[in-house]
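Apart from one protein chain that is not included, each protein chain of the complex appears where it belongs.
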């Protein structure tokens, strides 16, 4: 099984061409789209979406991620083999969040050109390099035949929030989803049930949020209420009931969220 | 075979996570997307799109629909087994149009938690409940092992138009499609060939439409012409030739359409 996550959009020939290239190598490959709508060139957004979806797939799934502004430059194509999954993509940080979470990662520089589709276009490695490598791996070729092991791959700055003094945590919105829910980088390590019970405030620009709930529809909410829930990805989310918290707060991805304990 | 119809959008991790959850239960499941672009929280829109697409699939297809503003509340997850198909989703009316059309529906409250993915997130039942149940059903587990039969599930108001006096029918636009075609809730029961031959008028806001055709390109239409055709779903559609009738009429979904016989 092969999943795809890219910034190609779905209006173009890119996704079709990449799938065709995979299927030309392994006609039996099963291809599942995660998304092709990562904002163009946005490596961190791609890394996040991969992080919160990869582990739902069966063991040994091959995850191919392509958000690749440096395509054609000297940035390396890599394959990461963890205990449970394979990850294929450019060495630009896109695969680094999953690598932090997965055990026993081995990283390979994909430099065995005989497995590429030729001629390799300098602008479309999804079709000519990452796709064919995924098909090759899916047919059972071992990772160490596809490249040379490396350790100096590129890592993004960690997603985690930073304590700021003894009673504050400096956090941010790491994703705004289709419903306008604002996903922060706060986890249960930053914010225990005891802390929530004692009272905490989240500040986003001029807004203060003190309400924590278990789910969207708890206790007769209105669309104006903005409150926090523990989201399905393990991060704290700022949400509204049948409404977009992002619109209400006029919030953007990357925006600062300051957590204060009372 | 499992189809998916949701309001998740395709830019997020939701669809990928749900597919992964299905495939983690039944690795051989074949998943087909109907759409993930139902407007957020719009149960009636989801119910309509499911209604006009489900019957094109082979018998025994499992249709999973998730438009679920009440996720996490006491609204029940349900499974409907008809003679020909299975339907899985929240008990909020989303499955009620198909239930009106399908013969011999049995409805089950999905309360056998051992078939869920744990822990169950209170905000993402697509991944943790509906997806795994679909995978379980697809592996051949019988519906009555997945929940308790119920009869009091929630039904939306019927889609049908209402007669208004002896010569009028009070109808509405129930869907505007990608091409701007306006699908009404008028069927051949409301509007026979004889009535069309005698002459009828459709009023939409200030516009009057009297022209009925068999297909878009009949008799040298221009883009300004707005006319009626019997659409591919069995409903009367107000359309234009290579143009958006919705733009020409400035029409919206839900808008009233008054049919008058001459």
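Observations
By letter and in written order, the chains are A and B; residue numbering begins at 1 in each of them.
Rule of thumb we're sticking to: contacts are C-beta pairs under 8 Å (C-beta built on N, C-alpha and C of every residue); 3 or more make two chains touch, one makes a residue touch a chain.
For clarity, every value in this text was computed on a predicted model and none was experimentally measured.
The set of chain B residues touching the chain not shown comprises 1, 3, 5, 10, 32-38, 49, 52-58, 61, 177-179, 214-218, 229, 231-233, 237, 241-242. Touch with the hidden chain on the side of chain A covers residues 7-21, 23-24, 27, 31, 40-41, 69-73, 121-124, 127-128.
FYI, only the chains that are shown with their structure count from here on.
We define each chain's centre as the mean of its Cα atoms; on that basis chain A and chain B are separated by 31 Å.
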